[in-house]
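Of the protein chains in this complex, one is absent; all others appear in place.
Chains: A, B and C, in written order; residue numbering restarts at 1 for each.
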Amino acid sequence: MNSARRSLFKLTGGFFAIAAAGAAGMLRPVRAWTAPWNKAGFESKALGDALKSLGAASATESRDIVITAPDIAENGAVVPIAVTSRIPGTQQISIVAEKNPFPLAATFDIAGGGEGYVSTRIKMSQTSDVWAVVKADGKYFTARKEVKITVGGCG
Amino acid sequence: MPVARSGNVVLAVVCVATWGTAPAQSDDPLAVGRKMLAEDNPGELWIEQGKTLFHQKRGPKNASLEQCNFGLGPGKLDGATAQLPRYFPDTDRVQDLESRLVTCMVQLQGFNRDDIVKRAISPAGSNGSDVEALALYITSRSNGMKMNVSLSHQKEYDMYKAGEYLFYRRSGQTDFACVQCHGEANKRIRLQDLVHMTDKKGMQEVVSTWPAYRGGHFVVRTMQWRLYDCFWQMRLPELKYASDASIALITYLHYQGNGVVIKVPGFKR
Amino acid sequence: MRKAGLRWVVAGVPALIAVGCATFPDPATTRQIAEKMVSEDFTAPTPALLKRLEQDRSQRICSRIGDAKLTQEEAAEVVRLARASIQYPASGKLVGDWKAGNTLAHDGAGDRLQGGRLEKRKENGGLCQNCHALAPGEINVGNVGPSLTGYGLQRGNSEAIAKLTYERIYNAWAYFPCSNMPRLGATRHLTPEQIAHLVAFLIDPASPVNKR
Partner (left out) sequence: MAESMKIRATLQGDVADVRILMLHPMETGQRKDAKGEIVPLHFIQSVVVTLNGKTVLETQWSQAVSRNPFLGLRIKGAKAGDKIGVTWVDNKGDKRTDEAVVAPAS
């Protein structure tokens, strides 16, 4: 499990060969779905570009978005993040880890019946603000929470 | 013995002077994450696999494990883990779940013991080993039941006492035994909580949650792995899988944990 | 001490009968059984590495089951052996480079055995961070040992303090017999030079440990 421990560092350290891999044609947009995979967004290296790719460049901060996540994550490879949006007409929620080399981690499009709530787990390379970007009735809103990352274990 | 006495005074001063700056144990900033991760435990994905492996005809003898006797009779799995380790007349050994599993895979299915033992602890990045999945499935059949290890056979008494002896036996370049890290409440290695194993509640917390999903490894790990990994961290030689030393420690742990309700898979950072 | 013969008979017959005569073995028998396990149930790539399991006199004295207390005589012997073990850097310098010490203190790796191989490292980590709070505000630190935050602020950096600190790291049992603190110098986990760096890390006013 030495290698297991090393892989932990790898995971939290550098898991972002995606741009290169994308160029190498390893990413195929999932055409089966209505929304095409946001290649530009997932490959942008800066928070601003990621927000732009979502159309959320001029989003306003909202108290009606609640991010549930640990203040300190024991394991950067598995950071639980839940986002609840009480904004009426919430149709999309994105999770962005500001200091990750590729900040945009996930986008959730909510259709009929889906509530303004999603929960998942992401990899974080370092302590950073985690942004929730919510699209409601075509307008964009954000909230953020800092998550401190420590590498676990004695090794 | 003036030197040591004055030394102890110095220690007292150090503690008084500095405990205040130690991070508070209350309102644990890690708690939220731990709860969220434990609520939806990927370890559950391995229970079905273990069940399939248990009933599948496998190995050179093309046999299932349905005739394997974990102490309650052939194929009786409900509550089996809760009463292990125990003495088995056929092998004339005290065995824990994993060593018994190996015995059955060798005797019933004809697998080679060395091969099983070599693969028992799965490598990084893999989807886990057969033994890890089987141990989880079989232990899950004790979920909701109380740990109830009994000492009746002489070899069970011997194993318990040997386990206790090993728990306190210091050696190696860190001068560690188990108790150096697990002898007090609210202690941590870096941010990782250390279970308080000289306390019944703490001991129960351990023995009721293995096999567990190990977040950093992305697979299910077992109690045999937990012990192996402790010796690795102590800079000591490698603990042989399913060896008497490992079974002695597990006998000591489980007997102390008696009465706790088993709930697996656990989730460990 | 129970007759070995009886045990083997017992082992053969049903547990029902065993219940009648089975009991906890006495300490001597336990030690014999457990030490046999120690000698048979561990592996290492070389016989020398397997020897790590052998206890020295102090480790035997300090392996106390339950809350059994040290006698004054035992404590005195542990202290005597510890004092005798302490060696100082060839250079005579007990205070090294606090920056090197800072790195060491946060390094928990080195000398572990896995898959039949010894972890390859030029030198071992100091392990300090695993058990001690170090610089103010550091999150990822343990608390098995007392906090070392402000160590130098409280004690200064006199020669006497440097020597005391060096000796406590080299062999803590010279001051706290059988404490949980590894005898990092005496067991050769760290070199005298590494320990001098850790001393600097603890007492140098410029060290992060002593930042307010």
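In the analysis below, a contact is a pair of C-beta atoms (placed from the backbone, for glycine too) under 8 Å apart; a residue touches a chain by one contact, two chains touch by 3 or more.
The model shown is predicted, which means the values in this text are computed figures rather than measured ones.
Considering the complete complex, the chain that is not shown touches A, B.
Within the full complex, the residue among A:I67, A:I110, A:A136 or A:I149 touching the omitted chain is A:I110.
Although one chain is hidden here, its contacts on chain B can still be listed: residues 39-42, 44-49, 123-125, 127-128, 133, 218.
Panel shows chain A; residues 3, 6-7, 10-11, 13-18, 20-21, 26-28, 30, 32-35, 37-38, 42, 77-80, 82, 97, 100, 102, 104-115, 117-124 of it touch the chain omitted from the view.
Keep this in mind: only the chains that are shown with their structure count from here on.
Just to note, of A-C and B-C, the chains joined by more C-beta pairs in contact are B-C.
Inter-chain spacing, taken between the CA centroids of chain A and chain B, is 35 Å.
One inter-chain figure worth recording: chain A and chain C are separated by 43 Å, centre to centre, where each centre is the mean of the chain's CA atoms. Touching two or more other chains at once are residues 189-191, 232-233 of chain B. Each of residues 1, 72, 148, 150, 154-155 in chain A touches at least two other chains.
Across the complex, chain B is touched by residues 7, 10-12, 14-15, 18-19, 21-25, 29-31, 33-34, 37-38, 40-44, 49-50, 52-55, 59, 62-66, 72, 75-76, 78-79, 83, 108, 111-114, 116, 127, 129-131, 133, 136, 139-144, 146-150, 154, 174-177, 179-180, 182-183, 187-189 of chain C. Those residues of chain C lying in contact with chain A across their complex are 108-109, 112, 114-115, 119, 127, 130, 139-140. Note for the complex: chain B touches chain C at residues 1, 3-4, 7-8, 10-11, 14-15, 17-19, 21-23, 87, 89, 92, 151-158, 160-162, 164-166, 168-177, 180-181, 183-184, 186-191, 194, 198, 231-233, 235-240, 243-246, 248.
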